[in-house]
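Dropping the structure in here first, questions after.
All protein chains but one are shown in place.
Moving on to subunit A:
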Amino acid sequence: MKSLQKQLQNATKRKKALLVLSGLLITAGWTVDIFWASGWSFNVLMLLATITAGFEIARRAWQGLWNGHTNIELLVTIAATGGLFIGVFWEAAAVTFLFLLGGWLEARTMSKTRDTLKELINMAPEMAIIVGDEGRREIPARQVEDEMQVLVKPGSKIPVDGIVESGVTTVDESAITGEPIPAEKESGSEVYAGTINKNGRIYIRATKSGADTTLAKIIRRVEEAQEEKAPTQRFIERFASWYTPGIVGLSIISYLFTWNLELGLTLLVIGCPGALVISTPISIISGIGNAAKKGILIKGGEYLENAGKVSAVALDKTGTLTTGKPSVTELIYFSQETALAGVSQEESLAEVHTASLVNGNNGSLPSEGEELLYWTAIAESASEHPLAEAIIAETNEMTDLPEPDQFESHTGQGIEAVLGDNHIYVGKADFLKEKGISIGEGINKEIQNLTNRGRTVVFTARNNKLVGAIGIADPMRTETTEMISKLRENGIERIAMLTGDAKSTANAIAGESGITEVHAGILPEDKNDIILAMQEEGYQVAMVGDGINDAPALATADIGIAMGAAGTDVAIETADIALMTDKLMNIPEALRISKLTLRNIHQNVVIALVTVGALLAGVFAGSVHMAAGMLIHELSVMLVIFNGMRLRWK
């Protein structure tokens, strides 16, 4: 008996027990009625079923009243009590049983929609092994204090943020950074709660635990986004606050006009605003949860709704459409035979060779190409220019790169360096010409071709002879073209590129990627003006950017999308949608999920309103009674929940 009492103290188990008992009593009632046609036994069993299921409902209604709220439970309690009073015992039993069953099913399915959050929360272990003077002991991870030493065994998850004190291992940090390759960790390395210690035993000194960890901050952001109400939800909640008393009023008026108490009570049952109040949050939780699983952090219902209406997208070029890291794309050099024959190298186009390195195919570079890179890199090794970095990066395999004996930089023009008896010039064509080095027609045509394709070209000469030229570009990301066509597929009418870069460079990227509207050579404040102009023309604009210079435009746009936000708090704070990784395809994906969610919200509101409308009409026409009304009402709530849940797999 005591154990049963204890079991029933558990709210979940108690509700389940009451539900089963009420169901059994209803079944028994119908059995008695069909086989023995005993009217009074039927009524007694239905009365018991009503009391059993109604106990929990009445309790919550009473608690609500005590706390000063009117709730759905109150409507159901009045309806069921009234039903018993006027002698419709079966209707009263059905109403309470169906309401309790509906609530149980709703809770189960709602819990499923919160799965994304649970997955995130379950990433970090609940317990931590701490090592102290008294040896090892296991304590809840959230109770680990700063400076405590924590032991993490191979294969287990790290419970707190901290610094490795001893031990060597690799850690899978994909949960935090999205980086799939495990990171090497040794004494002094930082580790995060929720990441997986792959192979070594490590001792860490805790720096943050529980709600202060980096994982907790990410979880908090997802939660805040899910808690943030969409404009539609706010509107519906305002609507519901006068809707419930309105239904009570309608039911009283109907009773006073018809003196039909059952009609009044049925109105109370069908008027429960369950489907309507749940219509928006269910879609928002599912939509934001689905996006979060893909590394897209949508900051809340409002942004989800706004993103769902986007009709124009403005994209920053550098770092968004391109990798943001200049690299060597072409090498232009002269053939060995010509040089040996003593013919002037640059006289004929046929003697000029271009090696494209765009796809990283520099493995089979001819010796002339290597020589060009070699002499250029020697000069550039003393330079701090961003283009120098690209050239040095290309010569990674040349281990013996000597430092120049002398070096001089001519700002904006080029550099000159001396190594032994080699005098090297690297720079613009004009700079080399100024130094008396001739650049022939053949190579000029090739250079023009590269410039038209948006390349920056540097020339290299050694001992007054042109060795060749190097094309450098900020290469387009591999996904850019696919991303643009996906945006168009998703109904984005206008796609514009905004960049401070030169027109030729911008046009080259736009041409390759399929963007037709280019605004090049502009300042950050111009980006803002362009977005404002687009908005004035009636577009709902999303701006995609990655840098601080994009911040004003991100703020002005209807939706600001920040790229590669993992680890950078500023980007997450300022943007409406933050992409946790650099995955470009997540831009159309974020807009697609938003559109789907917006449509889902509309569908749910329509389902809820149509059901209530149809039920009201049915009640006044006399064809819908209490039990049927509650059944249809509960079905509409479940339909809305399932419709919202579809978004989880979209």
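We adopt the following convention: a contact is a pair of C-beta atoms (placed from the backbone, for glycine too) under 8 Å apart; a residue touches a chain by one contact, two chains touch by 3 or more; residues count from 1.
Here is the rule we use: contacts and distances are computed from a predicted model.
For the chain of the complex excluded from view, the name given in UniProt is "Copper chaperone CopZ" [choices: "Putative membrane protein YphA (DoxX/SURF4 family)", "Copper chaperone CopZ", "Branched-subunit amino acid transport protein" or "ArsR family transcriptional regulator"]. The omitted chain makes contact with just one of the residues A:Met148, A:Val164, A:Ile219 or A:Leu373: A:Ile219. In the full complex, the hidden chain is touched by subunit A at residues 9-12, 15, 56, 59-60, 63-64, 67-69, 71-72, 103, 106-107, 110-111, 114, 117, 121, 124, 126, 140-142, 210-211, 213, 215-216, 219-220, 223, 226-227, 237, 274, 277-278, 281, 284-285.
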